[in-house]
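Here is chain A:
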Amino acid sequence: MRLKLSAEVIKGDLVERVAELSGQNLSACYQCGRCSAGCPVVEEMDIVPSEVIRLLQLGQVEPVLDSETIWICASCLQCASRCPRGVEFSSICDALRAIVLRKRLSGSVVDADEVTRTMVSDAPQMGVVGALRKLNG
Partner candidate 1 sequence: MKIPYYPGCTLHERALDFDKASRECARALDIELEELEIWTCCGAVFPLTTDSVMDILAGVRNLAYASRLGDKVVTLCSFCYNVLKRANKVMRDDPEKREKANLFLKADTDAREGIESYLKEDYTGQVDVLHYIEMLRDVVGFDKIRERTKADLSGLKVAPYYGCMLLRPKKEMEFDDPEQPQIFEDFLEAIGCDVVDFPMKTECCGGFQIVREEDTAVACSQTVVNSASRRGADVIITTCPLCRYNLDELQKKMEKSVTGFRKIPVIYFTQLLGIALGIDEECLDFSDNYVDPRPLLAEKSLV
Partner candidate 2 sequence: MFEPRVVCFFCKWCTYAGADLAGTSRKQYPPNGVAVRVNCSGRVDPQHILWAFREGADGVLLGGCHPGDCHYQDGNYNTMRRLSLLKPMLKELGIDPDRVRLEWISAAEGDKLVSVMNEFVDEIRELGPMTVDLGEKLSGVEAPPEAKDVKIAKQSKAKAKKK
């Protein structure tokens, strides 16, 4: 499919919202791909971090919100730590998750009941609480 670009598409409200919520300058990214190259969980992602930012630069927020990528990110901050332009993909990821979770676009990605039932006796609390906050809102 041909992607039709226009000022309206590129500077859409949702893109602005992502930039605002993440506090990141999306235009600063020059697509070196270092975030993707160093990501420990990139194999599990359907769209790699640098591509996520590229899609946002093109105004394509929907496919990113639908992606598995944003739920896979473990917030280890390796991407942000090495980015030569100071763009924090981890923050962009949090912003994208927040947009989905605040609107409950796809329901909870992590079911709190199930997690507490099955995991809490075993895994450290911090992991459970962290997951719930990152993945359930």
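Keep in mind that, in the parts below, a residue touches a chain if its C-beta (ideal position, glycine included) is under 8 Å from a C-beta of that chain, and two chains touch if they have at least 3 such contacts; residues count from 1.
With respect to how the candidates were assembled, all candidates are chains of the complex that A comes from, given by their letters.
Nothing here was measured: the structure is a model prediction, and the numbers come from that model.
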| item | value |
| --- | --- |
| Which of 1 or 2 touches chain A - same complex, any copy | 1 |
| Complex contacts: residues of chain A adjacent to candidate 1 | 20-23, 40-41, 43-44, 71-72, 74-78, 80-81, 88, 90-91, 93-95, 98, 109-110, 115, 119, 122-135 |
